[in-house]
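Missing here: one protein chain of the complex. Every other protein chain is in place.
Presenting chain A:
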């Protein structure tokens, strides 16, 4: 600890602190622009100059390390003179167009110019004009306003991991720009809008939509990925105008992914469902709630009477709230059925009934910073978990070594120590090899269930390298990605990865696909437990008579769109609770009930680390739509099922989580009672590897026009490795028909060295590929 004095106040600060950090602890505000606590120090704006005893000239607080006995004055005459001098320089070429600038009212330069700027400029020459740049559909530029603080440059390089912006030219001609003909395509790009201290980078979708002071700021939670980023939703006249991060160091820090930030643009599109609709005589009519609910109640009761309760099933989106999923399963179980599930893209359910709790990350996300070894199994990590990947990226800089086993790799923008690329059917063997190598390193004894599988494989160099890496770590983690969870051998992969974690003394975790992937288990929206029934896969393969679908767009959100459409088409009644009028579903649905998106309802999500995060509605209901928890509560009562008299969403949550409102740790567990694992055959044919691209993952994000215009939302290509392309006699750019057992898709081939040999990587959740049905399995590719 060092003793120093700032503005006459004595304080102790730790070694290596800067004057800026020390000043913050005593509440002394030092004006600044380029300094940001999450970015490297640039010391280029010079606004934070302060007076330091014995220093001949003012020093930048952001870059000056504290020394013992140092005396600092942040607002002395010398300091303020320096700060005012810098402010004058910043303003001479700034356009001062605050009245027409979107940053006006929330601009650091505007705010600080009140304190440090002159009433009139001494600069009367021509001002600099800088041409605007096209950074893509999300970030709008007014580069003449730029003060060259380089926060955006440092963000893309350090946080997003890829330098997409830089400062070109020299001196007064210096400009911030992307590479020639490039845009900023990072999935975290929106953060540069927040970071820009002036109006040079502003939100393109929000441009000129409202003034900062006209909007109210309301807290919410992102309904997209499994992190549950904390949001500030800004609302004017009961319309969501934009979304900003709510700083929470334990969850999203001060960042948001573009998906979290811009998905609100999909809230109020043309296909927003505003009134209940029922299909009568093949034609859809809008009706009132009473009529629609009567229709549903009559239908469900009738089907139960005619075909038995087990002919009724429900599927809920993992992006639904805890309360919605709980009430959904309560209705189904109240009717006497156990057919309920929220694991819509999963294919291996063999662990059902043998799980000791809800699968979760096994650690908190803030603990990522302390890891020194990490193995990621089956994940499109960077796009599936943008901010968790960001944390890993920072940890890698501090020495974390990451290995990954995947059928297809993207550039994760951090260095991977080991990268094992194998086809889907070889994944369990690959894990078994790592396990065998760990056993041979002799750390601990192997559980007998794995013996047969481990005996059937030979350790190779890559497996050995991964085992060595994990074995040499002190704080190790092994994570299952979404792809591994959705894999046809998902349970075997889970068991193997978990055993690898155990033998390397590490923690095992599941990253989780959606905002409520943990919460769905806690809500009981799974076909085991109290009353068991059919899982999400079985409900489609052995068709039921009635389906209740909560927040699901069947073509894109289910494992097998072809089977789903067949099952729903044959059912007597399909009830959809949805915020949107799904075009494709109009053919097979019978009732569409308008329910609220996350902005219009209250509830909670349990994120990947088991953190319960509740939120309130931020705007009023649109049209006749109602929160789904209320709809399900009324449905339960109307069906005469009893115990549905919840007065608030909090009461529902208390029923699920108890009075504490948070998850009891013992309900979280990745342990399963496993049965002996046997070697699976390796597929000889061409295998499909399906990723769920970041902006295709749920109905809301699919409707956000600016996100759909990004590079991440390009129509899927059939991505094939160069060697496999050669064996198939194909070239990049060829138009091909990809055929599966269920159907076909016409796409363009692209060459991708990251895809395992013998595989075709073809994204799901897109209109061009749903007709292929299942997310995995063998396919053929034929040029047309």
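Rule of thumb we're sticking to: a contact is a pair of C-beta atoms (placed from the backbone, for glycine too) under 8 Å apart; a residue touches a chain by one contact, two chains touch by 3 or more; residues count from 1.
Assume contacts and distances are computed from a predicted model.
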Protein name, per the UniProt record, of whichever chain is missing from view ("FtsX-like permease family protein", "Rod shape-determining protein MreD", "Cysteine desulfurase" or "NADH-quinone oxidoreductase subunit F"): "NADH-quinone oxidoreductase subunit F"
Among A:31, A:58 or A:554, the residue in touch with the chain that has been omitted: A:58
Selected residue (touches chain absent from view) among A:54, A:170 or A:207: A:170
Residue of A:39, A:61 or A:90 in touch with the missing chain, whole complex considered: A:90
Option from A:4, A:52, A:80 or A:147 whose C-beta touches the chain left out: A:147
For chain A, residues in touch with the removed chain: 41-47, 49, 56-58, 60, 63, 65, 82, 85-86, 88-90, 92-93, 122-123, 125, 147-148, 166-167, 169-174
